[in-house]
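Presented below is the structure to which this report refers.
The complex appears here without one of its protein chains, the remainder shown in place.
Per-chain numbering from 1; labels A, B and C assigned in written order.
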Amino acid sequence: MKVKLVYFAWVRERIDKPEEEIELPDAVVTAGDLLRHLKTLGDGYEAALQYPEVIRVAVNQEHVDHDEPIAGAREIGIFPPMTGG
Amino acid sequence: MKVKLVYFAWVRERIDKPEEEIELPDAVVTAGDLLRHLKTLGDGYEAALQYPEVIRVAVNQEHVDHDEPIAGAREIGIFPPMTGG
Amino acid sequence: MAASPTIRVQNEDFHLQTEIDRLVAGRTDIGAVVTFSGLCRDDGGSLNALELEHYPGMAEAEMRRIAELAIARFSLQGLTAIHRFGKIAPGENIVLVIAASRHRQAAFDGANFVMDFLKTAAPFWKKEHLADGSTGGWVSAKDADDKARDKWR
Partner (left out) sequence: MAASPTIRVQNEDFHLQTEIDRLVAGRTDIGAVVTFSGLCRDDGGSLNALELEHYPGMAEAEMRRIAELAIARFSLQGLTAIHRFGKIAPGENIVLVIAASRHRQAAFDGANFVMDFLKTAAPFWKKEHLADGSTGGWVSAKDADDKARDKWR
């Protein structure tokens, strides 16, 4: 599955790019699987996703929990807890 | 004791004057005594103070309970429950 | 030093933006501003105007007392309370409360507290003037307003 990933705040800074398209292995089923997979892709990913439990994931611009499947995602956002307002 | 009484809203309308100075008998000690005394002064007072328990009293522009003494009052306000805001 | 409230009782309308600007201008220690505007409402189209009567002197004094309680209780950085009197048509402003604080909940609570006490303790009374030319009588005080006030006990 090919998917567009978009990164924000310090996740974006550590991975050092705002977005990318990547091909996901079949074993990546849930949002949590995706974070674990990305973490293996290099030092920047490792630094960004060191504590995956704090990372938020949005599929097609809607929040999802880490145990939710990402099948059918066109765009997946990956970012730290929100601090707006 | 001579005191200035000021009336508001339907208390004012029923007594049919906005204020007056009256001489109080010595037996009038508390705010409640004052209401009971005023009620005897005529039909308008009777109509205004028919249900004295709902009437609010302010001594020198500060709310008082009906059992509080009014000694030393220069001005006593008598009015229905407030409905501002 | 506790902030000093701005209190006004007036016939003329107020301008919310002007009052906020006055409260926050040149300051960088305010993180949250909550305003409450109370307007003359007319659901059924039967109201011509509300007439607001007040107890001059005592109205300002009560509003100031309530405002100072709120400043102390919620550590507010600033507070403004303005109440109009006279005839007010549907859609027009009646009352404005502005609370400024470092953090958002204090500003919400401060404005809410002031409104609850203002409703039940500030000497104002509303009389209805109906569209058909008659007088709808004096608005009755609501138990719900006493209950709203009691939530701050």
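Note that a residue touches a chain if its C-beta (ideal position, glycine included) is under 8 Å from a C-beta of that chain, and two chains touch if they have at least 3 such contacts.
Nothing here was measured: the structure is a model prediction, and the numbers come from that model.
K.L.:
Since one chain is left out of the picture, which of the remaining chains does it touch in the full complex?
P.N.:
Missing chain, whole complex, touching shown chains: A, C.
K.L.:
To test your reading of the contact rule: which positions on chain A touch the chain that is missing from view?
P.N.:
Against the left-out chain, chain A lists 6, 8-10, 58, 61-63, 77, 79-85.
K.L.:
Touching the absent chain: which residues on chain C qualify?
P.N.:
Counting over the whole complex, chain C touches the hidden chain at residues 15-17, 20, 24, 26-43, 45, 90-91, 102, 104-105, 107-108, 111-112, 115, 148.
In this section, only the chains that are shown with their structure count from here on.
K.L.:
Look at all chain centres (mean of CA atoms) and spot the one farthest from the centre of chain C.
P.N.:
A
K.L.:
Can you check how far apart chain A and chain C are, centre to centre, with Cα atoms defining each centre and the answer in Å?
P.N.:
48
K.L.:
Could you tell me the distance, in whole angstrom, between the mean C-alpha positions of chain B and chain C?
P.N.:
Result: the chain centres lie 26 Å from each other.
K.L.:
Suppose each chain is reduced to the average of its Cα coordinates; what separation in Å results between chain A and chain B?
P.N.:
72
K.L.:
Check each residue of chain A and list the ones that touch at least two other chains.
P.N.:
Residue numbers touching two or more other chains: none in chain A.
K.L.:
Spell out, as numbers or ranges, the residues of chain C touching 2 or more other chains.
P.N.:
Not one residue of chain C touches more than one other chain, so the list is empty.
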